[in-house]
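I'd like to ask you about the structure that follows.
Of the protein chains in this complex, all but one are displayed in their positions.
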């Protein structure tokens, strides 16, 4: 079992740290919220008195933070952990952030002799609690294998996308594509409905034809076609419009960096921005169906 | 075994009629091309000396024609078959045409006491030859069941989409969605490549995540990720850009009829129009990948 | 002064016929609404007892109808006017319809020796009343000149776009472009506002730079930048979202006919469809600004 430092005990980080404890690891936690720290302490974690303390004797430091600037600051800012980490520690950043920040932090740590992988997750709060998250990892083969040994205690599918930063890139490629599947499926279903088709029948046909995609399989955006999906449950999230909009923003930022053309991705982003304008940011991202159906 | 009249022996109709013969049916064929008729005659078909003759004693009349105007003319034009068909005949139009024309012809025939289903196909020339086509059928339950009895000799998946015209609507909903999957997957893959990711690895990750869709499963648009797909074979079709553009035109026509909003479908249509402008109409529709990758 | 038959006395047709009377012409009118006919009779028009009667001794027949199918039916349907018109009559169809219908009717009339121009208008109900409409005319030079002699009694700008049908094409090209200017200007203004800029200042800068366009000059979509425009008046039309959506539908139909790529036009159409979905069809088309600004 390993000594693990854990930074960031929010909606996702909390249950992730909890699962590491359940697996038998020794976990030292840090968060600005004393409540969050207390909660994990009850479950057996050690509370760090300062963020630097999570580095002490840590074989792994795992972080789960809101945005690139926080990750840059914690590791590479003034008094950054870069000055406190042991060379034998592997840093695993599970935050979903821009690839540029992941590469920057990874490279700075590398210069200081410290190993780093970016390992953004998908699967949401439910997946974090159940330990069924997906991790998409960027880093060397050796670091991936080492990270894998503890990521499997928090998740089910662990992918190795490539070098440092590749985890972030692969995740936003996937989520950009997902937004396109969701919007495209919604358009096709509503056009069928407008012509008198039954959405269950049309969904079944497309699911068994070349229109098949993840949203038709598991996350149909039209109410009452599938059970136990957000659309049938008043679009309660699930995965919020605001979070999808955030990921689509990261995707456009990445496209910008490489001059990549992404006309559908840019359109999907703007449709999600229109939903935010309409005050639907806190609904499930499948609520884009309503953009087409509400008349 | 049934008496079947068959009109339209082109790239698709020829092999379809051929499969009906192989299944033991008695088939009377008509086409403007004498060559096409001769080809089927060798295989055992009776050559009709006029289009009206396909109606004689026919339990089924199957047609496979290029556009709505041809279907309207053959059945409901001056000297249309509407005046020659028996009331016991079931008309099965397998053409991919606008839903409005299918509904018009179906309704006119109904007034004359003649049954009709629209049954557009997908699966391409290869599927027509192999008898593995998909049929999406619009019509009553009784007519669907009757049609089904001979469609299974030409295809593998037979769907019942709803009333007359619903076959056409479901097909273009599916193909509109397919074009969105193809373009969206191409964008996501190329953005990953632009950031240094291996398209095989990225494809594998998205295939096992929420980006999963038919194109990643069976028809990856990036060369050399999968074997035996058009992208790995110089984008030889397969399903031509020109045909996808035609279907997307029918989709926009249908959207127009019902004021349905289809921003991604409209965009995909225009991207395929741009490909036609660039002289790529005869390439496989997965060649949209080149719009993003060629630099 | 001329003998003129006038068909269609709606919101636009009524005041147009009225202006012909004021200019001293002898006008025979027909409409399905007896009220509309009575209204014009008071102003000095002769009421036709049947639509055929507008043809009697007419030097011009002017029509103002809702859609292509009405124009086809009135002129070329069973008992169409094609059988009643004199060869010396010039038919001037002022309806905004699809170019294909205009060409069909024009060609059928030509075969019967009757001259035809399509002459769709812009300028709205206010322009119809004030006699300041714009007419965009398709037809031969001779027919254009002849039409011009009475169009100047109803409008201010009379353009000759080309042959029969060209009037319709030019009008929808213009209106498609207008919708793009309106949506694009709205986006730019709101992005500026989101960054703290004053919309008056930004409008003034763009009006005097390369962003200059008709909407910034005369029809600013942001409330309180200009006086006496719909945006400053609660988006009371003006030119309704529903009418712009209709014209954009005709534009996409025309694009379809020639396989023309119009990605921005298709997008603008879909944004107007989304507004209709939101129940804003009766607001002025500049209300697209709210799609961006409402938060």
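Lettered A, B and C in written order, each chain numbered from 1.
Note that contacts are C-beta pairs under 8 Å (C-beta built on N, C-alpha and C of every residue); 3 or more make two chains touch, one makes a residue touch a chain.
Only a predicted model underlies this, so the values are computations on that prediction, with no experimental measurement involved.
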For a quick check of understanding: of C:128, C:178, C:229 or C:287, which residue touches the chain that isn't displayed?
C:178
Touching the left-out chain: which of C:92, C:105, C:161 or C:222?
C:161
Out of C:2, C:206 or C:282, the sole contact with the unshown chain comes from C:206
Listed in rising order, the subunit B residues that touch the chain left out are 263, 267, 274, 276-279, 291-295
In terms of residues, what is the contact footprint of the unshown chain on subunit C?
99, 122, 134, 136, 157, 159-163, 165-166, 169-170, 173-178, 180-181, 183-185, 187-192, 194-198, 201-202, 204-206, 208-215, 217, 219, 251, 254-255, 257-265, 267-268, 271, 291-292
Residues of subunit A touching the missing chain are 245, 249, 252-253, 256, 259-263, 266-267, 269-271, 273-274, 276-277
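One rule holds in what follows: only the chains that are shown with their structure count from here on.
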Centrality ranking, top chain (CA atoms only)
B
Interface sides of subunit B and subunit C: same vs different residues, half threshold
same
Two copies, subunit A and subunit B, superposed on Cα atoms differ by a rotation in degrees, nearest 5, of 180
Maximum centroid distance from subunit C, chain identifier (CA atoms)
A
Cα centroid separation between subunit B and subunit C, in whole Å?
38
Using the touch rule from the top of the page, what residues of subunit C touch 2 or more other chains?
263, 267, 274, 276-277
